[in-house]
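The structure that follows is given in the form of structure tokens.
Every protein chain except one is present and positioned as in the full complex.
The block that comes next holds chain A.
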């Protein structure tokens, strides 16, 4: 059975339709990045998967036992120490205090947080440390499905790269499945095996991309080459409302054939030719 199976899920906020009915399947151990411009329904999809949204249309079959989630903002409890924040999910699962604190301390140490850092309240932590705590909180429960909502958007490129690499290693170790949403093609290419591009109003899947190498096997050079190819892709540009790049078209036409298995799912608007 698939870990996640979405069939005909669509959503409206009042009279406004945010997401057209769509299908999505995620197998165990896979990682998928959903990309798209603001307002295309990425967050709606993620919230519905996490069970934070009432589903009015379609079905979401949940094959996981343990769900971890990292939000765009760290969403830490200001009145709890970093250690207790990391251990929150374990507490919800009834793990004894001494055990959950030991697990949180060990995980914090792997993320570069000392015992002194872990004793601090979130207000005393830097932005980077808060992101580490939020990431550790999600991984402390050893999730079989990890949902990521642009978790590193506010971080500098150095820290972002460090946390992305750490996350890849941890996910590989735990064998967890990952569903992330992001604006950043580079982040998507660093972390995800497959990419799904949403676009249009209301949002719907426009492109499904599968690079030849899995995320864990890609070097930084591969990521940059894939990003260049992706940014030259007419369908991708169209999804984000970018005008066609004449220079790219003249020199590297159709790079996707070299790098991606490329499936055009729909055109973003009737007047645009995406594929």
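Simple rule for what comes next: a residue touches a chain if its C-beta (ideal position, glycine included) is under 8 Å from a C-beta of that chain, and two chains touch if they have at least 3 such contacts; residues count from 1.
In this section, contacts and distances are computed from a predicted model.
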- Task: Could you check which of "NitT/TauT family transport system permease protein", "MaoC/PaaZ C-terminal domain-containing protein", "NADH-quinone oxidoreductase subunit A" or "AIM24 family protein" matches the UniProt name for the chain that's left out?
- Result: "NitT/TauT family transport system permease protein"
- Query: Which residue among A:91, A:110 or A:161 touches the omitted chain?
  - Reply: A:91
- Can you work out which residue in A:50, A:104 or A:195 touches the chain that's missing from view? A:50
- Item | Candidates A:69, A:135 or A:209 - the one touching the absent chain | A:69
- Message: I need the residue numbers on chain A that touch the omitted chain, in ascending order.
- Response: 47, 50-52, 67-69, 71, 73, 75, 77-80, 88-89, 91-93, 120-124, 137, 141, 147
